[in-house]
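Sharing a structure here in structure tokens format.
With one protein chain removed, the remaining protein chains of the complex are shown where they sit.
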Amino acid sequence: MTLPFLASDAGAAGLGVALAVGVAFGWGLERAGLGNARRLAGQFFGTDFTVLKVLFSAIVTAMLGVFWLAQMGILDPARVYVPETWLLPQAVGGALFGVGMVAGGLCPGTSCVAAAAGRRDGLAVMGGMLAGILLFAAAFPLIDQLYEATPAGTLTFPDLLRVPPGTVVAAVVAMALGAFAGVEAFERRAALRPGGAS
Amino acid sequence: MSAIDFAAAAPARIAMPAPAVRARPYASPYLAGVGIGLVLLAAYVTVGHGLGASGGFTSVAVAGVAAVAPEQAAASPVLGGYLGGGGRGPLADWLVIELIGVALGGYLSARLAGRARRTVERGPRVTDRARLMYGFGGGVVMGLGAKLARGCTSGQALTGGALLSVGSWIFIATAFAAAFAAAPLFRREWT
Partner (left out) sequence: MSGRAPRAHRLLAIAAATLGALALVAGGAGATRQGVDVVALAREVEAEADHVTARELAAWIRDGREGLRIVDVRTPAEFADYAIPTAENLSLTALTRAAIRPDETVVLYSEGGAHAAQGWFLLRARGVKRVYFLREGLYEWLTQVMTPVLPDGASAADRAAFDSAAELSRYFGGVPRAGGGASVDGDASAALPGASAEGGSAAAVRRVRRRGC
């Protein structure tokens, strides 16, 4: 039997997975302190690197997991949904998102964590997100050209660069470890470690 | 003793939030990250797709609109697809349940670590009210960005990033770059 083993994510099993995955995700985010908007925003002032550490640790872990499970024939990667690439909308949307993130101090997922932990600013961000989505829907006729621009379909780096997936995996690991080393060195020099929390 | 007092005691340049005295310190971001990565992997191997968040928000927004103006919701090219029976059906529900889980997990973790409290996280130079307005405004912009990009940090950066999707990494790059570039505009809010 190859994984993924649930063909659809509807039904009791699929939604049970949703809940379990969500709880674990929220737990992990809160443990890392990303439910705290000041900590998250600190990333963009160079005072706190939790966002970078968590994001790249998670990416590397999942990426290595997918690669090796596929290598061993346990996981059929063709059956794992890869988000499609839309060059321009994702570049512009990403930039907008980044601005929103430093202004709001939370992203959609962490805003739920913050709100659940009692942070009223978490609720504010969640409310803003809903409003932003509705604004997008209302303004859609104005931006649908941008929205539909430059589709590239399912495009991964191995496809794009015409190199084996293992090469890209190795490069991402190297980049992540390099970034971690650089950040650790920077933190040591800036003495960013009052006792207790880091 | 609030988090603000701790921060004031530290060098002014470092606006680092510290948890209150009786709260447990945060976990190592690397360990938490690996844990999140394993959760993401678990999603891939069980249901064949990764995490998400902004999609769940869209479902909630659509449900809200559908409750007050069903024809508008159905007619919207953006919202219509999220209505029951539309093309997105099962995945939309999945994300909403996932987000409920995220809130639950976040609450449990905060509670057990002594970090759950009704407060507003903000820098020392802004009022609660100003911070909430920034938060809302930031949320609006993120909502726009996430819809354009077909995802957010959970759906694109994490999920697509781990699967080496080019668009997802473009998202990561532009989001980080824009956030760093825009940070000086929000210095007052945080430091």
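For reference, chains read A and B in written order, and residue numbers begin at 1 within each chain.
Quick note on the criterion: contacts are C-beta pairs under 8 Å (C-beta built on N, C-alpha and C of every residue); 3 or more make two chains touch, one makes a residue touch a chain.
Predicted model only: the values in this text are computed from it and were never measured.
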{"item": "Given B:46, B:159 or B:191, the one touching the chain that is not displayed", "value": "B:159"}
{"item": "Contact footprint on subunit A, counting only the chain that is left out", "value": "2, 4, 7-8, 57, 60-61, 64, 67-68, 70-71, 76-79, 81-83, 153-154, 158, 164-167, 169-170, 172-174, 176-177, 180, 193, 198"}
{"item": "On subunit B, residues whose C-beta touches the chain left out of the figure", "value": "25, 28, 30-31, 34, 48-49, 52-55, 58, 81, 87-88, 91, 95, 146, 150-152, 154-156, 159"}
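The rule is short, and it goes like this: only the chains that are shown with their structure count from here on.
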{"item": "Inter-centroid spacing, subunit B versus subunit A (mean Cα positions, whole Å)", "value": "9"}
